[in-house]
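With one protein chain removed, the remaining protein chains of the complex are shown where they sit.
Showing chain A:
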């Protein structure tokens, strides 16, 4: 919105626009009331606080307020702790991932700054109802999951090295991780925390399975394997909850950091080396960047899985060839030597390269059969709670920074509202909305699956919209969704 100053020779036009501020992180802290129960000891409760420059007493006050709110709400509902606090200017989200350990995220509400007019100061209007609890609550839970993936649980760190060790780990992890949060682009997909699966024919799937079996047999140290192609999962030996957070790490952090060497020019130093007679495109994404250099030091990131029962600490080896990536997870107590890496490279490199070409070829054949991938006619999001499979034709490539959507953010929020309504009851339901812009949004929930379709058919009525969605379900979802 730009209003031009009309008076001749007057002051600049800046300050005449309405400025929209998106939601942003105000503060993030982690505390345990048991660590400082007595008066005067409040500072001991605080395990991590961002921004760190905040004055000590203010930190104590903010933590104290959260404690009070949790206590207060317990009187109404002893079994369910407080989840969020809404005020005019911000929202606070609470999460107790482990007993007595609390994580709090404070998000500033989106606001509109209206320019100063007629000598009156600029006014700020807070949009209190804008952000969805379900979305940011999920983002907060994911912060914990990601921390736990690389650091194990809070309790274990405390047991191993007391409050000091825990504080160090939290500081090291969250200082960096919080910078990667892009709160302005969080949406329904964050609520799902799903995994995009790569569509495969049975033959190719079996080839991949047998590849994994062969490697696991030859390299007996490998405990778990996961196979991805093009940022999409094909196979995983990990538990669902562990895989979903590992998947998020791979697709939003690790993969985007590594470019494709085979796309590099002939003289580029990134060109793969010829090893003996075999040319393969395999390389380590974690661990040794250059196997040729015997002096180069390397280490693999450690991850923690099955924290509820067996609590395993593993080396995470991520090995890639063209568009195929394999994760090998090995017990962290084992020392992984250069010899081991060379062995793995020699074994996996050529096989994976071949497999990657096979998959690519098969994929192209399938596409040719099913017809050219024209602009997908339906804008939809699909999620299956049982296997965490997620598909969106609305989101363009999701990178570490921003997830671009091809629909207006208000429509995405309507999807979020529908998802909240679905979450209330565990039954099959259908919700259809006609937005103010005359876009139609259809949400269907059936048997643990959710489908959201956005239709740009302004003159259609409910019946026509219903027919359109039926058509989509028939082609893409094989009549999973049965409601009329």
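In the analysis below, a residue touches a chain if its C-beta (ideal position, glycine included) is under 8 Å from a C-beta of that chain, and two chains touch if they have at least 3 such contacts; residues count from 1.
One rule holds for everything that comes next: contacts and distances are computed from a predicted model.
Visitor: There's a gap in the complex where one chain should be. From "Probable phospholipid-transporting ATPase IM", "Vacuolar fusion protein MON1 homolog", "Nuclear pore complex protein Nup85" or "WD repeat-containing protein 54 isoform X1", what does UniProt name that chain?
Guide: "Vacuolar fusion protein MON1 homolog"
Visitor: Touch as defined at the start, partner being the missing chain; which of A:67, A:113 or A:130 qualifies?
Guide: Answer from the full complex: A:130 touches the omitted chain.
Visitor: Check each of A:44, A:83, A:302 or A:338 against the chain that is not shown and name the one that touches it.
Guide: Touching the chain that is not displayed is residue A:83.
Visitor: By the contact definition given up top, give the residues of chain A that touch the hidden chain.
Guide: Its contact residues with the unshown chain are 69, 72-73, 76-77, 80-88, 127, 129-130, 133, 410, 413-414, 417, 421, 424-425, 427-436, 438, 461-463, 466, 483-484.
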